[in-house]
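Complex shown without one protein chain; remaining protein chains in place.
Letters A and B name the chains as they come in the text, with residue numbers starting at 1 for each one.
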Amino acid sequence: MVEAEARRLVPRALSLDNETVRAVVLQVATAAAIVAALYLLGTNAAHNMARQGIVSGFGFLSQEAGYDVGESWIAHSARSTYARTLVVGLLNTLYVSAVAIVLATVLGVLVGIARVSPNWLLRKVSAGYVEIFRNTPLLLQIVFWYTVMRQLPPPRRALQPIEGVFLSNRGFTHPVPTWDPAHGWMLAAAAIGIGAAIAYRRAARRHHERTGRRWPVLWPTAALVVGLPALAWLAGGSPIGLDVPRMRAFNFQGGTTHSPELVALLIALVAYIGAFIGEIVRFGIQAVGSGQREAARALGLRDGHALRLVVLPQALRIIVPPLTSQYLNLVKDSSLAVWIGYPDFVSVTNTAINQTGQAVEGIFLMMLVYLSISLSISLFMNWYNRRIGYRR
Amino acid sequence: MKAATFLAALALGAVSLAAGAAVAADGPTLAAVKQRGHLMCGGDGTRPGISAPDAKGEWGGFDVDFCRVVAAAIFGDPTKVRFIALTTVQRFPSLQSGEIDVLSRSTTHNLTRDAALGFDFSPITMYAHTALMVHKDLGVKAGKELDGASVCVPPGTSIERNIADFWQQNNIKYKPVVIDNQKELNETYLAHRCDVIANFLPGLATIRAYQAAKPEDHVILPDVLLKEPLAITFRQGDAQWKDIVSWSVYATFEAEEKGLTSKNVDAALKSKDPEIQRLLGVTADLGEKLGLPKDFVYQIVKKVGNYEEIWEKNVGKDAPLKLDRGLNKLWRDGGVLYSPPFQ
Partner (left out) sequence: MTGGLPMAAPAQRPPLDRVGALRWLRVNLFSGPLNTLLTLVTFGAIALVVPAVLRWAVVDAVWRSADPAVCRAAAGACWAVVAEKHRLMLFGLYPHAEHWRPVAATVLYVAAVALTCWPGSWRRIVLVPLWTVTVAVFLVLMLGGALGLSLVETREWGGLPLTVVVFTATVMMALPLGIILALGRRSRLPLIRTAAIGLIEIVRGVPLVTVLFCAAVVFPLFLPPGWDVDKLVRVLVAMGIFYGCYFAEVIRGGLQAIPKGQHEAAASLGLSYWQSTRKIVLPQALRVVIPGLMNHVISVFKNSTLVIVVGLFDMLYATTAAIADPLWIAFYTEGYLFVGAIYFLGCWAMSRYSQFIERRLARGRSY
């Protein structure tokens, strides 16, 4: 004790016992080690590649790719550049992630509510679902669903649960409305409706804060968001044309087909991440505590109001951070698409790596893209989290 | 403590640099292979007859035998070779990184791979072409009838590009289904997820013969999409290694031309023919010029066989595939196999 005291009081200027010296030495050593490691790895790679005559750099991005991609949201052919081909893969990743996030959230919220339902049977069934899907590897689930999809009958003998809707080993095919100018008006009306609904809810909140009286919220919102497009549809002559898929030669023509790879990946991602979200929602609701609900009821709030005004805002604050990490997991997990051949970013980049031999560049691009997506989601959710946080 | 860890890492790095420099100065692939005691060979591993482990885990097939040819040339022992199963996507990085010494995985020789990927190629071991196989019940007779079809293709291959070209040339459309794992891809085709599967011809034959429940349910269409000259691939920049692999392959051609087989090569050692004496290393030291034992051709023929034996055993009349040799005959029989003289 005394010795230690003495040591601290009389720091020896340039010895490792001096905390400042130690800090500097440690940090310089760390920096040196990192720089040295990077330098060694870099020179090794450069040396290896030069020795073998591998052309490095990102020049390949502007060359013609020469191969087709099965699914694309933008015009793409074998004549497109590698850059464009990679964008096709990126859009596919974003698409499958976005759809899965929405569906998994819906499923998760339903499951979470079912988990705390007063109904014993529902509670047990939802608990069983969560346990099974959360405790099985995602890749196993993807492989399983893909095998299921592949074992469906071929398109000529496709299952037809509803007239015009087909399930076959070419995927899930359904009719889409044939394009009509009225659809444009409907989109515009929906946009206006959503804007108006937001404005109305703001006004309602201000009114509530000023007078303590509530305007009805649910019905006017629904009327604006659903009613306006419906009116536009009626005004546009209520077009009911449907592009119905028909079997032609090898595949369905018309309608929209979602490939088996996409469907299998979506089912697996939604079922898996949905189970996790269900647990988060359950935890969030239970954490609010029954006292809050009872207090709200004591104040005379109806059950719906109590849930919407008292329980949910508090639960959301607990739910959002873990929910964010589930969304991030989902985006990253979508890369498992590579195993079943859905042309996501990893899969398309893999092909590019093999055609060009630019493995280092390809992996670098993969990491860059996923880092950017992860960062964007984190930033957005942080912003949202602040917004719903305690207002001071 | 942390500093100590990092210093240790630093020291390790320095040592690694020194060690690297030492091996680099020593140079060629051959030295590394000899030091290791075995050849590292990349293969497909999913295609019986071409490259696949059997039930006991013993690798065999046409591609595999050419790795054994190289191993026999170096060590006089065709078992001194280890195989790594690689997908199409893994094969080139694996070779570039030095994980394997040679890639014998039905790889097509083309300009980009030769020039920009940093590879060199042996003489062509098999002249093949991209072909299409369809389910028989579709009733298709030719490729140009396949408008709107779903096509199973291995990613990152010349096949993938040939398919894009073929459908464009015929002005029709298709949907590619692209899976890296060849076995999964085949399953996907066999489950009717695709109407067509594209591959080089012997590849299609293995799927039909070994993986299909009923081989007669599948038809290989007569279309010849593009040349696929398949060769052993290795890293560029080691002239001696290129010579070793190339002349090992030539040795199988030359042995067939001279009528040497694994059965008669022992007797042939006593042959009076000066060409055969030179070839088998009885009188000349051709092997030593390559850095190999004098009798490397004898070792290849004795332990693995000549080209005809390799073909017939794996993909020809002695195998379920029963492939015709086609172009893969000696020049004097109307094929294109032609070895420069062993002089």
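We adopt the following convention: a residue touches a chain if its C-beta (ideal position, glycine included) is under 8 Å from a C-beta of that chain, and two chains touch if they have at least 3 such contacts.
Please read these numbers as outputs of a predicted model, since none were measured by experiment.
Student: For a quick check of understanding: of A:Leu301, A:Leu316 or A:Val360, which residue touches the chain that isn't displayed?
Tutor: A:Val360
Student: In the complete assembly, which of B:Ile172, B:Ala212, B:Leu226 or B:Ala284 touches the absent chain?
Tutor: B:Ala212
Student: Mind listing the subunit A residues that contact the chain we can't see here?
Tutor: For subunit A, the residues touching the absent chain are 1, 3-5, 23, 26-27, 30-31, 34, 41, 44-45, 47-49, 51, 117-122, 125, 131-132, 134-140, 143-144, 147-148, 151, 328, 332-333, 335-336, 338-339, 346, 350, 359-360, 363, 366-367, 370-371, 374-375.
Student: List the residues of subunit B that touch the chain left out of this view.
Tutor: 1-2, 16-17, 19-21, 23-24, 32, 36, 53, 55-57, 82, 84-87, 90, 93-94, 96-99, 183-184, 187, 190-191, 211-213
Everything below uses one rule, namely that only the chains that are shown with their structure count from here on.
Student: Enumerate the contact residues on subunit B facing subunit A in the complex.
Tutor: The touching residues are 2-3, 6-7, 9-10, 13, 16-17, 20, 24, 88-89, 91-93, 96-98, 112-113, 115-119, 138, 146-150, 155-157, 160-161, 163-165, 168, 174-181, 184-185, 187-188, 191-193, 195, 235-237.
Student: Which positions of subunit A touch subunit B when the two form their complex?
Tutor: Interface residues on subunit A, with respect to subunit B: 25-26, 29-30, 32-33, 36-37, 40, 44, 47-49, 51-55, 66-70, 77-78, 149-151, 154, 169-170, 248-251, 253, 259-261, 338-341, 343, 347, 350-357, 359.
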